[in-house]
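With one protein chain held back, the other chains of the complex are shown just where they sit.
Letters A and B name the chains as they come in the text, with residue numbers starting at 1 for each one.
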Amino acid sequence: MFLGPGLAFTAVFVAVPVLLVLSYTVFDRGRFGGVEYDFTLDNFTRAFEPTFRKVLVSSLGIAAAATAIALAIGYPVAYAIAKLPERWRSLVLVLIVIPFWTNFLIRTYAWIVLLNTQGVLNDALVGLGLVDERIDLLYTRGAVVAGLVYVYLPLMILPIYASVARLERELPEASADLGGSRFATFVRVTFPLSLPGVVTGCIFVFVPSLGNFVVPELLGGGKTVMVGNLVRDQFLKARDWPFGATLALIMVVLLVALFALQSVVSRRFSVEAGR
Amino acid sequence: MRRSGLGFLWVALVGCLLFLYVPIATVVVTSFNSGKSALNIKGLSLRWYGELFDDPDLGHALLNSLTVAVGATVFSTVVGTMLAVGLVRFARSTVLDAFVMAPAILPDLMLAIGLLAFFTWLGLPLGLGTVTIAHAAFGTAFVVAVVRSRLVQLDGSLEEASQDLGAGWATTFVRITLPSVAPAVLAGALLAFTLSLDEFVIAFFTNGPDSPTLPIEIYSRVRFGVTPEINALASLLLLVSVVAVVAGAVAFRRTERER
């Protein structure tokens, strides 16, 4: 009675659509776009040709770089927040969250304004004498990675903060009581036990980065292509839906593999933590 | 607590806040430019805010976004709350849980192409209606997530007692269950509403040409270059989210204290 409408709705407007579009992966594209229902595996052979394989690999690389940088920034920040006195803590958390609730396109756009050859960052670099003439910051792979880190950083900080904050309250004092140094406490106790938060944060950053097509388009100047751009183009420009669906499926399979890895990791560490 | 040797943590924190706010600050500052450039300040003025309010296309886009968000939120809240109750009280199953949560977990691009293919296959004309359905699909999952986590904290004993005393399931639901999860339902509805207002990818795929939502309108403008008018729009949206987040935080703290 309670479940009926919701399950029916989810089945019709989530499960059926996703299955429908996944079924397209084994069909041909029609002469005028659309789908011709002749079974074929050509889409998969095509997706693994060097052209598209290269895009998959470079997308994974860009998403991984963004995730790694977000982690390098996010972990110390989350740790620092957990160490703040209570009343400062919520203020800083609000400050971290505000940009995240600002429209994603606006946040990306801010980087166009910032990185432009005629923009403020170049003004500053030239003004401070750090560079002789204006340099290309925008429309580079670095700009794409920076943009992804920027838009998803809060998604890294919050889960790590959640796990570190809990540990900070409970465990290290016990460890310190037993004579461990701060550093040893961190390395042997806090860090391993915060790993589930780290993994969650990494997934929260990696997943949307991999499928993103707006950041590469706006900050990459069309010179950096990610798998999300290919899927978008196949659906909305080239109208080769079967091939677009195939690329999307490959992306999702990669992500599912990551989820599986995550659940293994978190299970292992929660077992070690004796729970 | 000792703080020695942890200086670098504060450096990281301050650096991170700078990283988060310098780009936004740049946009806000340039929005007050009196010149035509979005990059270089000539003088200060509110000129571009004026142009913003005189721009009917933006007004329409905002109205479209609100229409979609209200429709999707009402639907997600009702259906999502029922689902959450059903999942927690009647049918505990990880498979069903995963099924219901799928739209929140799936990459947005996957849901977007699925719904585009599905609506086209059905022959439904793309427009605000299809966007509303699409937003309801993921909104429902988020409402379920929020309401369910509250339901799990409550034990079912009150409900059992109510039914032992002869109340029907409907009475029990309305008089016992619903009041106890009301704050979570409200939180879920707010979440669904905000996510819908802000959502770009799924709307981009499932919308027709005649009625862009605000994020779609922003996207097409951003593609056509940087202008002080977009900077002004960005600053206003930032202001809205600052107010919303601060209000949310204050409200949250108050309810926490009441507990």
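Keep in mind that, in the parts below, contacts are C-beta pairs under 8 Å (C-beta built on N, C-alpha and C of every residue); 3 or more make two chains touch, one makes a residue touch a chain.
Here is the rule we use: contacts and distances are computed from a predicted model.
Per its UniProt record, the hidden chain corresponds to "Spermidine/putrescine ABC transporter substrate-binding protein" from the list "Quinol oxidase polypeptide II", "Diheme cytochrome c-type", "Phosphate-specific transport system accessory protein PhoU" or "Spermidine/putrescine ABC transporter substrate-binding protein".
Here one chain is not drawn; of A:5, A:30, A:142 or A:192, the residue touching it is A:30.
Here the missing chain is touched by one residue of B:67, B:120 or B:180, and it is B:120. Of the listed residues A:3, A:55, A:113 or A:214, the one in contact with the hidden chain in the full complex is A:55. Touching the omitted chain from chain A are residues 30-37, 51-52, 54-55, 58, 116-118, 136, 139, 220-225, 230, 233-234, 236-240. Interface with the hidden chain, as seen from chain B, comprises residues 37, 39, 51, 55, 57, 120, 123, 209-210, 220-221, 223-225, 227, 229.
Note that in this section only the chains that are shown with their structure count from here on.
Look at where the CA atoms of chain A average out and do the same for chain B: the two points lie 18 Å apart.
Residue ranges of chain B in contact with chain A, taken from their complex: 1-3, 5-6, 8-10, 12-13, 15-17, 19-24, 26-27, 30, 38-40, 79-80, 82-83, 85-87, 89-91, 96, 99-100, 102-103, 106-111, 113-118, 121, 133-134, 136-137, 140-141, 144, 169, 173, 194, 198, 200-201, 205, 214-215, 218-219, 222-223, 226, 230-231, 233-234, 237-238, 241-242, 244-246, 249, 253. Only residues 1-3, 5-7, 9-10, 13-22, 24, 73-74, 76-77, 79-81, 83, 90, 92-99, 101-114, 116, 118-120, 150, 153, 157, 182, 207-208, 210-211, 213-214, 217-218, 228, 231-232, 235-236, 241, 244-245, 248, 251-252, 255 of chain A touch chain B when the two sit together in their complex.
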